[in-house]
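With one protein chain held back, the other chains of the complex are shown just where they sit.
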Amino acid sequence: MSLFEVENLTIVFDTSAGPFTALDGVSYSVNNGEVLAIVGESGSGKSVAMLAVMGLLPDTATVTADKMNFEGRDLLHMTAEERRKIIGKEIAMIFQEPVASLNPCFTVGFQIEEVLAEHLKLDKKSRRVRAIELLHSVGIMDAVDRLSSYPHQMSGGQCQRVMIAIAIACEPKVLIADEPTTALDVTIQKQILDLLLQLQADHGMGLIMITHDMGVVAETADRVIVQYQGSKMEESDVLTLFEAPQHAYTKALLSALPENATGDRLPTVGEFMVEQQPGDSA
Amino acid sequence: MSETIAPASENARLKMLSEFWHYFSQNRGAVVGLIVFGLLVLIAIFAPLIAPHGPFEQYRDALLTPPMWQEGGSARFILGTDAVGRDILSRLIHGSRYSLFIGVVVVTIALTGGILVGLIAGYFRGWVDSTIMRVMDIILAFPSLLLALVLVAILGPGLTNAMIAIAIVLQPHFARLTRAAVLSELGREYVTSARVVGAGHLRLMFVTILPNCVAPLIVQGTLSFSTAILDAAALGFLGMGAQPPTPEWGTMLADAREFILRAWWVVTFPGIAILVTVLAINLIGDGMRDALDPKLKRS
Partner (left out) sequence: MFRFILNKLALIIPTFIGITIVAFAFVRVLPGDPILLLAGERGVDPERYQQLLVQFGYDRPIWVQYFDYLWGLFQGDFGNSISTKRPVLGEFLTLFPATLELSFFAIIFATSLGIPAGIIAAVRRGSIFDQLTMGVALTGYSMPIFWWGLLLIILFSGTLGWTPVSGRISLLYFFPAVTGFMTIDSWLSGQAGAFRSAVSHLILPTIVLGTIPLAVIARQTRSAMLEVLGEDYVRTARAKGLSPRRVIGLHALRNALIPVITTIGLQVGVLMAGAILTETIFSWPGIGKWMVDSISRRDYPVVQGGLVLIAGIVMMVNLIVDLLYGLINPRIRHQ
């Protein structure tokens, strides 16, 4: 069953240097229990699409699409108020810089319980219990102490776990993870990815993983979308992508992996993109 | 700013200047401020030619005449006359010379003194730094106008002494800024490389480090320019600054105080002159701050 259906999404930003097209007619879909990875380098527009779905883009952005549905509900033409009932509850998002993404003035407990109060309307006692539960489920064992901690007192990995706890607090149907491990140490990266996959499997969520790291894609994804400068280059299931990439850009990304290095020079994207056009090759 | 090489070449400077102008001119208020300020400078330079009367000429037959458009006014005295029959417009025009002069002198003294002190404090650190910064703190512990008043009390009332007093009061701001900038630049690689090559203390301070601290100093300079004009006017108003019959705008307001209910024009116009001047400078200062602040650079 398709949770998420976005068709022909275009996002144009109004900048001082004229309109800038961050995303040009890209389509996405995510099903129940599926992990979709969106891969691309900086400026490929991979985050922008998801921010548009969440309604987190500034007013300078014009969002147009043929369709933008969540469980059949039209996200595009919804009022801001209606959308606020969905995000944080049924669709949740975590971001790249975990420590900066938490409010330095409030305790971790406050920030988790806030979501519970807002969407689930739990009372004080139930909120506390549920917050401790959530912290346990993301691997923070000294949960009771952590509830009264401030973000700056915790490490990046711990903060990301808290962010995940906040995100899954209301048992969302889709979790969007925007480069969740990029800012973390390599050893912690694996832990967080494993945690995300485990939670995804336990709750049957759809997981959208935005990343620039093909290694992460290999570890986590079921399906992959490759983006470059606002357009979709390729979309396929993960095995096909790695074994038989269609588009030149995908080939370029794969050969840029140190593991695939042969010879004494790493190839550049430019060398692969000589004659290719952007295209959808699913 | 570059990390390893200090931008000393001509080309780099020109590029920085044009980039600065690009951002500055985007700010409409700043451009308006610049134009107004330019006009003021012209008025000050050509004051004797522009003013219809001399600033000290008293017309005994026209004491406290209202402005031209009011009943009892005349075209001879467009903005009216004061209590001893002097033309207000002419005095305002000549007064612009004093205000600009005050701004330039005060900022020059405060800037030079502050930079020297800040450079020494930031560069040598240790007890030199602590002592200097304590002295700055002490100056800053006194409310600025109060300290200026007391200094003028010591030195004697008058415009020169008022300028010196204000410069002393404003100097710690420059010292602090310079010191902070020096401290952050000291850790940079280009300083280390210059030191390795064998640059002496003086050269390091003035040639290597100082040019890179310029941006916040310029912004503070414009702010201090307007503060200087306001403080000098305040001292003039209290009778401690420029003395009558000098046509300094603040002093004009001191004379006018007893007539506020009888002759509103004697009070209003000098104040407007101060307001317009200071506003123009502050607009320029704001524009400079936005243009020089790297954080706000838009693509």
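As written, the chain order gives the labels A and B, with residue 1 at the start of each chain.
The rule is short, and it goes like this: a residue touches a chain if its C-beta (ideal position, glycine included) is under 8 Å from a C-beta of that chain, and two chains touch if they have at least 3 such contacts.
What you see is a predicted model; the values in this text were computed from it and never measured.
Across A:T15, A:N32, A:N103 or A:Q198, the single residue that touches the chain missing here is A:N103. When the omitted chain is restored, the residue from B:G80, B:G221 or B:G250 that touches it is B:G250. For the chain left out of this panel, the touching residue among A:T15, A:Q153 or A:Q198 is A:Q153.
For chain B, the residues touching the chain absent from view are 29, 134-135, 137-138, 141-146, 149-150, 153-154, 156, 226, 230, 233-234, 237-240, 250, 253, 256-257, 260-261, 264, 267-268, 270-271, 274-275, 278-279, 282-283, 286.
Annotation for chain A: contacts to the undisplayed chain at residues 54-56, 83-89, 92-93, 95, 97, 100-106, 114-115, 118-119, 150, 152-153, 163, 166.
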